[in-house]
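Mind having a look at this structure? Questions to follow.
Left out: one protein chain. Kept in place: all the others.
First chain written, first letter: the chains are A and B, and each begins at residue 1.
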Amino acid sequence: MGKYILKRVLQFIPVFFGVTLILFLLQNVVPGDPIKMIAGDKVLDPAVELQMRVSYDLVQVDENGDPILDENGDPVPVPLPERYVNYIVDLFHGDLGRSYQRKLPVTDIFADKFPYTARLAVCAIILEAIMGIGAGIISAIKRYSFWDILVTLVTSIMVSLPAFWLGMLLQLFFGVYLHVLPLSGAGGGVASAYPEWMYYILPAFTLASVSMAYSARIMRSQLLDVMNQDYIRTARAKGLSNRSVIVHHALKNALIPVVTYIGVDFGSMLSGAILTETVFNWPGIGYEIYRAITQRDWPIVMGGVTIIIVVVMVINLLVDISYGFLDPRIRFGAPKDKS
Amino acid sequence: MKKNDKNYVDLKTQPIPEGQHLLEVDDLKMYFHTEDGVVHAVDGVSYTLDRGETLGVVGESGSGKSVTHMTIMGLIPMPPGKIEGGSVKYRGHSLLDMSEEEMQHVRGNDIAMIFQDPMTSLNPVYKIGKQVGEGLRLHRGYSKQEALKRATELLDLVGIPQPEKRVNEYPHQFSGGMRQRVMIAMALACDPDILIADEPTTALDVTIQAQIIELMQEMQQKNGNAIVMITHDLGVVADMADKIMVMYAGRPVEFGTADEIFYESRHPYTWGLIRSIPEQAVDEKKPLTPIHGNPPSLVNLPAGCPFAPRCPYAQDICHTERPVHHTRPSGHYSACHFADDDEFVKKNAPDTSRSRGKIATGTPDTLDSTSKGGEA
Partner (left out) sequence: MQEPSSTQRGGMAAKAETKAKVSGAKSRTLWGDAFKRLRKNKLAVIAVVWIIFVILVAVTADLWAQQWLGSPTASDTTQLATTSLLPPSPEHPFGTDLNGRDILVRVIYGARVSLTVGVVATSISTVIGLVMGALAAFYGGIWDTIIMRLADVFLAFPYVLFVVAMIAALGNGLMNVFIAIGILGWPSIARVFRSAILTVKENDYVDAARAMGASDFRIIVRHIFPNSVASIVVYATMNIGSAILTESSLSFLGLGVTPPTPTWGSMIQAGQSYLQTAPWMMIMPGLAILTTVLAFTLLGDGLRDALDVKMKDA
């Protein structure tokens, strides 16, 4: 098991540096110049621009913090590799840059938003696990029945519609027509008309919808697959009832890949949050990113994206490791294939 | 998981009705109804079996030997399978008429089955002890501790070293031979009347095959159970079987005592099987004779004898008329139009007038039974 964890961590390292390198290049090379991206369409005063270059560590400075100029009087840029190293160091210190427009560190802007996103994602994961796995099991057990066809149909539709549109339809139906659920926001204020938990229902369902459909499909095909395995036949030959065979022998095996999928899916929950939170005015990271997009405040957009991506990568690593605890074949160092 | 029904009486404790056998299969027919047509998977199988006896069921893959016994165990999903006729009587009780719940009492308790591939036949996520003891908890109402204790004893019984340690291990920690021993322990847990072994040694190394067969025979001597040994290799059953049924295309083509099959066979297909036992060919410096061609598709069976297209002796009648069972007084039957033609048989049957030990590919005499367990 220790070897397995070590292997996973070692695999994680190149992925981490690869991902951060891509994010770094996106901010520093693709736009031509990070200042251009930050400034957007605005034309900057050269003095202000130089000052920005200093504050963003883009140019070399002397011990007084003044930019070093070359013989033409131009500032000497910091070489790209050094900037990447600085970027990684900053990242480990939780420094994601500053919003030029709001004059605030990006991390400060997101600090109190993250819990909202995390809570929403957790609710969505729970919903996904219960509904996705449940629907998948019913669909597999009652294969070719009405319920199976219904699940197949609904999941096909769910993966083919934009989740944000589904969210708006839910708002329209439950909020506007039926008035049973709040339209948007996270509640919690004195004036909110509904208990706080009700604010979670629609966004969590919207956020979970696509993953729910996928986990139902995976659960179904896994269970059908496991039911064809030799050890299921063995269990039947022992005299176990159909129910016992499914509950005690098939489910645990079929669940392993589904649980892995759901775990890894936490990442797509966090990234899907940008759309869902926009629809429901949910005060999380995603909505903040959306606001930054509309204000063309690119450091915030990049910072938010970076936060989510780093969190997602770490979660994926943890899920990979916990997968080992679920499956004895991995726990005891056996190859994962075979049956 | 436990059966609550305390009043349930095991069928295996009931006496066999006068004039009947432990297991009587009579003209059993089971077809699969698929999109591609009706598959005649089991097409008129008949045999009888008594306690302490071993029946060898021999045939190529797809000949219906496994499906027949899955049908007897009630393990064929219906649909697509469907019983089309015949009967299976166990101690006088018709298994085909039993409810699913009644069959659950029979499975693993009265009739147990072990399967070909021990690598995939054990559940990878449960410990060995739990899997071996599961039947005891189910059929005997054992507690967890009792079942685990008995499972340890059973592992010991089937020659697994350090059983106390190994009950707490997972299947992937066992070698193939050890897993098949586990399967045997699992099958024998409830002292079944009949043990159906579906190619139990095919997936194993040759040396371990012999050990497993020996173990099954040893257990049979202790428990007095009957064994149905399903195999594609006539050599495997040569030594151990009392009776042999040869199957082809879902039908039994010949049934008799082992001696009758080896020395007095009256069916060309059985002859082909005997001629393709490697040891015999080596002994006699005769070329190994394969049976040419492939078994027919069970969807569109030829009109006459299903073996006719591959049979070197086929006449016109073989292609047009399905042969009936030509039964001899001893109960030995052969489904060949010429089974009663002594001249035909004499002219074409392989010469097997040597001792049976030579034909058998079974256990080499030198194999030391105490060496078992050395492969874990």
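As a working rule, a contact is a pair of C-beta atoms (placed from the backbone, for glycine too) under 8 Å apart; a residue touches a chain by one contact, two chains touch by 3 or more.
If you're wondering where the values come from, they're calculated on a predicted model, not measured in any experiment.
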Chain not shown: contacting residue from A:L58, A:A124, A:I137 or A:I308: A:I308
Given A:V76, A:V89, A:L104 or A:V176, the one touching the chain that is not displayed: A:V176
Touch criterion as defined above, residue of B:E35, B:E100, B:D316 or B:E343 at the omitted chain: B:E35
Absent-chain contact - pick from A:V76, A:I130 or A:L161: A:L161
Chain A residues touching the omitted chain (full complex): 14-15, 18-19, 22-23, 26-27, 30-31, 37, 152, 155-157, 159-162, 164-165, 168-169, 171-172, 176, 183, 214, 217-218, 220-221, 224-225, 228, 267-268, 270-272, 274-275, 278-279, 289-290, 293-294, 298, 301-302, 305, 308-309, 312-313, 316
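Methods note: only the chains that are shown with their structure count from here on.
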In the complex, chain A residues that touch chain B: 229-231, 233-242, 244, 248-249, 252-253, 256, 327-329, 332, 334, 338-339
Of chain B, residues touching chain A in the complex: 1, 73, 75, 100-101, 104-109, 112-113, 115, 117, 119-126, 134-135, 138-139, 170, 172-173, 183, 186-187
